[in-house]
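A single protein chain has been omitted from the complex, and every remaining protein chain is retained in its original position.
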Amino acid sequence: MTLFEAIILTIITASTPLLIAALGELVVERAGVLNLGVEGMMIIGAAAGIAAAITTGSSTLGVLVAVLAGMALSLVFAALVLGLAANQVAAGLALAILGLGLSGVIGAPFVGVQRAGIGKIEIPWLSDIPFLGPLLFRQDPFVYASVALVIGVWWFLTKSRAGLVLRAVGENHAAAHALGYPVRRIRLLAILFGGGCAGLAGAYMSLVYTPFWTSGMTGGRGWIALAIVVFASWLPFRAMVGAYLFGALTILQLHAQSAGVPLPSQFLAALPYLITILVLVLIMRARRGGVAGPASLGVPFVPDR
Amino acid sequence: MKLVMERRTETPISLMLISPLIAVALTLISAAIMFALLGKDPVAALSTYFLDPLSDSWGLQEVAVKATPLVLIAVGLAVCYRAKVWNIGAEGQFLFGAMAGGYIAIITHGSTQGPWLLPVMLLVGAMAGACFALIPALLRTRFGANEILTSLMLVYVAELLLDYLVRGPWRDPAGFNMPHSVVFEAEATLPLLMAGGRLNIGTPIMIAIVFAFMLLMGRTLKGFEIRLVGEAPRAARFAGFSETRLIITVFMISGALAGLAGVLEAAGTIKQLQPGISPGYGFTAIIVAFLGRLNPIGCLFAGIFIAITFIGGENAQIMLRLPLDATRVLQGLLLFFVLACDSLLLYRFRLLRGAAA
Partner (left out) sequence: MQASPPLLAAEGITKRFGALVANNAVDLKVAPGEIHALLGENGAGKSTLVKIIYGLLRPDAGRLVWRGAPVQVESARAARALGIGMVFQHFSLFEALTVAENVALALDGAESLDEIAQRLSETSRAYGLPLDPKREIWRLSVGERQRVEIMRCLMQDPSLLILDEPTSVLTPQEAEGLFATLARLRAEGRSVLYISHKLEEVRRICEAATILRGGQVVAHCDPRAETAAGLARMMMGGDVVPIRHDHIEAQGPVRLAVSALSLPALHTHGIALANINLELRAGEVLGIAGVAGNGQDELFAALSGEELAPHAGAIAMDGVAVGRAGINERRKRGAAFVPEERLGHGAAPAMRLTENALLSGHATNGFLRHGLVDRAKLTDFVGKVVRAFDVRKGPADPEARALSGGNLPSWGVDAGAAATIRQALMDLARAGSAVLVISQDLDELLEISDRLCVMFMGRLSPAMPTAQATRESLGLLMGGAGMAA
């Protein structure tokens, strides 16, 4: 394997959790809800996932528990913003803080416990294609799942009737309600999907990427996932581009550090964050006067009786 | 059966006072449940958490020391959130203020300067915080970039910058290669209020600022403008207030207070610069701001309460071997309950029953 191939492979692994979490949030925002708590749901997924995997010895169960943990936390958020029409920004922040705290409590007994990561799945024949084979067809199941998720979310939003209803709810909740659509139920489902995706992304962090538990291990990836959704203009394939761009950035800055670039390592480490800011600015400039996201995004919905 | 929400026309004053108390009560109940689940005696744990810090002078002083930065930052954030401007990067502004103020202390190290040094440090710290907050403000007003994400990204940048400085140019030459700066000279540190503790003049400064902001928000045109932009942006424009200028103003106000808190912490409590200078004050202050109902006096009480959980959490870690993160869980839950109770203020809830309902 060449160095170039190795770099590409690590970029794919670094991008996958960003992509999964961003796709979940994309669906949530398309339904008109802004959930800033991705970081919290992600890290609770990471903690719960590895705790379950170590306790039961099964990676599959670990992933399942991680998804459920992400959904459980998002349910608390849903209760607040849908049930009580609370401020979505504040509730999302609460979710992030709560998730970070809970993950510490859950993960505490498992600090330093090592376990083998989840193995790769080789697709027969295809994986033998020179160069492309090992890159595209010798990956862990999460990578395949993330690609399937991109296609699935795209199909759901643009082709399916349920996706049309979801977009309508995000666009104008009052009108959707007037047509008799259950706005809050649809948003609940979207929020749960987002929570599940964030939990899955967290499981990837603790079961594949690292693979062990350290406190605060998601390191702001949940927030970057939020930035990716804006970057992507709420479109699934662009979210994929965005996630891979950020993934590549993280990996390349690591390689630049080890290659001895004459810059302090902290400056290189700050690059992904600075570039996130730059990208947000460029995107807003490019989109001046264009589409600005779902119209009902972040607005609490209270049905009249 | 169906839960129905009706918007209130008037919010009773009693409810506005009671709602944060309900939130605190619900948090205490959840805390007891969590402690029991972690295998601890809930009553003993609760008393360690919430009563022991108040039982002696040392504990009380520590509560005041912790509450000082929390309240300062929260008062600034409350101004922002009132205007519906979402600065969540106070942690970064705090660090930036500490770095800038600390820089003055470091370059004057080893020489005698005089009484002007400390005021300059505080001023520079506040200004640095304001300038750092200006970045997301300008990105929002000039380019429309979401201030939530930009201000947060800058927290990581500030953390890394501090890390670089105390490992590189500002490292204490006599510090055995440890990542921290020199210990500040006595004249670059805040005078203590009493012997035998860490309570310093930062706390009275904080209290003075709380009252100044109460006047600002309640009685001046600026305060009115801030609240109006949050409530009804178009009406604010109609009133001749510029939204752009306001976003910049509130960001700089909250940045300045966070920066001031940072330099107070560096010069008062820690007396040097080091990476772990803040245990997440900038984020915890978000909870304080909401618990204090975005009101300066409210923030004061909320900050004291949260400070108690910090001290109590440390005690509980040592005495009961409770994980330190349990404190975060409590703070997160508290914010949840506060937001839930806030809905009680805006809406009246009724249960409708029966098929026709």
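Think of it as A and B in the order they're written, each chain with its own count starting at 1.
Basically, a residue touches a chain if its C-beta (ideal position, glycine included) is under 8 Å from a C-beta of that chain, and two chains touch if they have at least 3 such contacts.
Quick caveat, the model's predicted, so the values are computed rather than measured.
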| task | Decide which residue listed in A:Arg167, A:Arg238 or A:His255 touches the omitted chain of the complex. | result | A:Arg167
| field | Touch with the omitted chain, as defined above, among B:Trp58, B:Phe143 or B:Phe224 | value | B:Phe224
| remark: Among A:Ala6, A:Val111 or A:Ala178, contact with the omitted chain is made only by A:Ala178
| field | Residues belonging to chain A that touch the chain removed from view | value | 161, 164-165, 167-168, 171-172, 174-181, 289-292, 294-295, 304-305
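Criterion: only the chains that are shown with their structure count from here on.
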| Taking the complex as given, what residues does chain A use to touch chain B? | 36, 40, 76, 80, 83-87, 89-91, 93-95, 97-105, 108, 215, 220, 223, 226-227, 230, 264, 266-267, 269-270, 273-274, 276-277, 280-281, 284-285, 288, 302, 305
| task | Within their complex, state which residues of chain B touch chain A. | result | 3-5, 7, 34, 38, 81, 86, 88, 139, 143-146, 148-150, 152-154, 156-157, 160-161, 163-164, 167-168, 283-284, 286-287, 290, 323-333, 335-336, 339-340, 342-343, 346-347, 352
